[in-house]
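Shown here: the complex without one of its protein chains, the others still in place.
For subunit A:
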Amino acid sequence: MVTTDNSQDIIAQRRAYNETLMQAQDKTRATWFPIALLALLILLPLLQLTGTNYNYVIHLTLYTMCYVVMASGWNILGGFAGYISLGHNVFFAVGGYVAGMLFARLGISTIILAPFAGLVCAALGYVIGLITLRVRGPSFIISSLALVMIFRIAFENWHFIGGAAGVALPANGLPVEWAKLPYYYAFLAMAAFALWASYKIKHSKFGMGLRAISVDEIKAESAGIDTRFYKVLAFALSAFFVGMAGAVWGEYLTYIRPNIFLVILISVNMVLMCILGGKGTVAGPAVGAILIIAFNEFFVATLGASTVNILATGVIMAIALIFFPLGLVGTLARHRKLPRILNWD
């Protein structure tokens, strides 16, 4: 741009200032923490060697990681682009069925099939996105709910995939204390990948475009951002992660049935986790998944598996959102009080 004679100096000073800002930002990041967490989770199954059976701990961790994958995936569309979808369990189901059916017919492990199932979901998400992303706000939410209903009816009446009764999948032949481990590590790898991908997306041109779309789509459009393509791509990417999680989840449960995958609770969970943790942040979905599953387990254990435990979780959610309207991570970051170990953005 235009520079007068003495502005070279100023620009040099500015550049130095910008660099210090960047460094300051780098220093607030504690990369060791996610890495340490990952290492801890890799080593967690060693508990099984102590003689006591820790299958419950393994299951709960695995379950949490499954939701970390899904919530992070959902966050790409719901958090970054600001399109709240209540229909993402459709991709959970499609991923589960694609991988599950191939597993039942060809015997290829769903852990290997997961990326493929994810790609199928991404393609499906792309097509669905082309249609439903033309509307935003409440209309989009309703269209996503309609999607669940359509798929529920289709899946329950399609005999090739077992209809409402579903399909039973063979269990792996490992001894009971090791049987969960392949899935455990699969989910761990997917969760790590999902968080890494979230980080990469958030810091790319694409992520910046999505942020712009979430604030003001008309402005984003006139800024030269291909909003339709960005939104649909975000939809496809988020479907990819949810689909991958579904693929392995089916084999882990050893059966696939519409009423496991296509219940509204699963997509609501994804949304609540992101909102509680902080949507649009990288760490938010992970924090939210851990908290919601922990609350659920705690209240099921103390109040029994009745509707009371759901009510208790709801009350906790409500209280949390009064004090943390942007979610835990989001609100703390806004007030610059976010502990360094949770600054994954």
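The criterion applied here is as follows: contacts are C-beta pairs under 8 Å (C-beta built on N, C-alpha and C of every residue); 3 or more make two chains touch, one makes a residue touch a chain; residues count from 1.
Simple rule for what comes next: contacts and distances are computed from a predicted model.
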item: Choices "Sodium transport system permease protein", "ABC transporter ATP-binding protein", "Putative restriction endonuclease domain-containing protein" or "histidine kinase" - which one is the UniProt name of the chain not shown; value: "ABC transporter ATP-binding protein"
item: Option from A:T31, A:N53 or A:S222 whose C-beta touches the chain left out; value: A:S222
item: Residue among A:V57, A:L119, A:M208 or A:I310 that touches the chain left out of view; value: A:M208
item: Residues in subunit A touching the chain absent from view; value: 1-3, 7, 10-11, 14-15, 18, 21, 200-201, 203-209, 211-212, 215-216, 218-228
